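Removed: one protein chain of the complex. Kept in place: all other protein chains.
The block that comes next holds subunit A.
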Amino acid sequence: MNPVTNGALKSKKTSKKPEYSRFTQQELPAWKPILTPGWVITSFLAIAFLFIPIGLVSLFASERVVEIVYRYDQDCVPEMYRGNVSAYIRNSLTNKTCIGNITVPKKMDPPIFVYYQLDNFYQNHRRYVKSRSDKQLRSAAYESSTKECEPEARFNKSGDPVPIVPCGLIAWSLFNDTYNLIKKDKVLNINKKGIAWKSDTKVKFGSNVYPKNFQSNDLIGGGKLNESIPLSKQEDLIVWMRTAALPTFRKLYGKINTSLEAHDTITVVLENNYNTYSFGGQKKLVLSTTSWIGGKNDFLGIAYLTVGGICLFMALNFILLYVFKPRPLGDPSYLSWNRKAVN
């Protein structure tokens, strides 16, 4: 190697000499915890003592929620149609009115939420969940952007396909059973205002978008919409279009602002319009009060208790193990190469 390049290289090398910093030397001060019995047992006990009370509180809150579930899909089919339900439900001329009674088990304080519950209804099916046009719902300017809405995108109006507003399978299959509650011959007022999310009524559903050509095709899905009311006021539709993630779901129908006493009998007069019979779905009417954890749901409480209990059990086990089978941490005699040396 000739001396010139050698010198040049050397000077380059020296300039490359690393700067000292704790990061480059991997010497940043570090906290190095290890799983000592103390740590682990303490954390398990801490979880246990935290979770068991939370579980109890949650369970208690859930227990305090009064819930009435009234399944009506079977009972509301008249005897004569029991063998051929689809003929009954598809025929628009049959009388769909149905009357049933429910009893209030415990005092229910307002607000009492009225839900309808559908079982085995796949609002989360891929074909279904995608079939909507948020643009069209938001603004009248996008009335014709119905690309995502197939197959319920356009109505063939005398050879000229015009957009359906609101388009898509979700809107098309709008739930259309109606409920009237009567307590002691007095109609219980179900308030249907404010059942949708504010963000939906204000932003997602336009106040200048009016239903057009809705349910005009030969195949009629679910409910119809009043064409003179803008979408932002069609709260039933808005609630329905918040698709559910599970095939069993409840959607808010309305609120009752009077209290119901225990053992009150309430007569339900409902219009059984919606077809869940073809796929064996169930329809239920649910009246429920609420608590800080929401509606009646024992799951969280039970899960908290279970996890807390298991943690307590583990902690006890580890304590016992620690007491009866102690193992000194970091005992060098467990190093095999040392063991060899001993032998």
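By definition in this document, contacts are C-beta pairs under 8 Å (C-beta built on N, C-alpha and C of every residue); 3 or more make two chains touch, one makes a residue touch a chain; residues count from 1.
Here is the rule we go by: contacts and distances are computed from a predicted model.
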Key: Undepicted complex member, UniProt protein name, chosen from "Phospholipid-transporting ATPase", "Ribosome biogenesis protein BOP1-like", "pyruvate dehydrogenase (acetyl-transferring)" or "Immediate early response 3-interacting protein 1"   = "Phospholipid-transporting ATPase"
Query = Touching the left-out chain: which of A:L137, A:L169, A:V209 or A:I256?
reply = A:L169
Ask   = Which residues does subunit A use to touch the chain missing from this display?
value = 1, 9-10, 13-14, 16-20, 24-26, 28-37, 40, 43-44, 47, 51, 54, 58, 113, 115, 117, 121-129, 134, 151-152, 169, 172-173, 197, 199, 203-204, 219, 221-222, 242-252, 275, 278-280, 292-295, 297, 299-300, 303-304, 307, 310-311, 314, 318, 321, 325, 327, 329-332, 334-338, 340-342
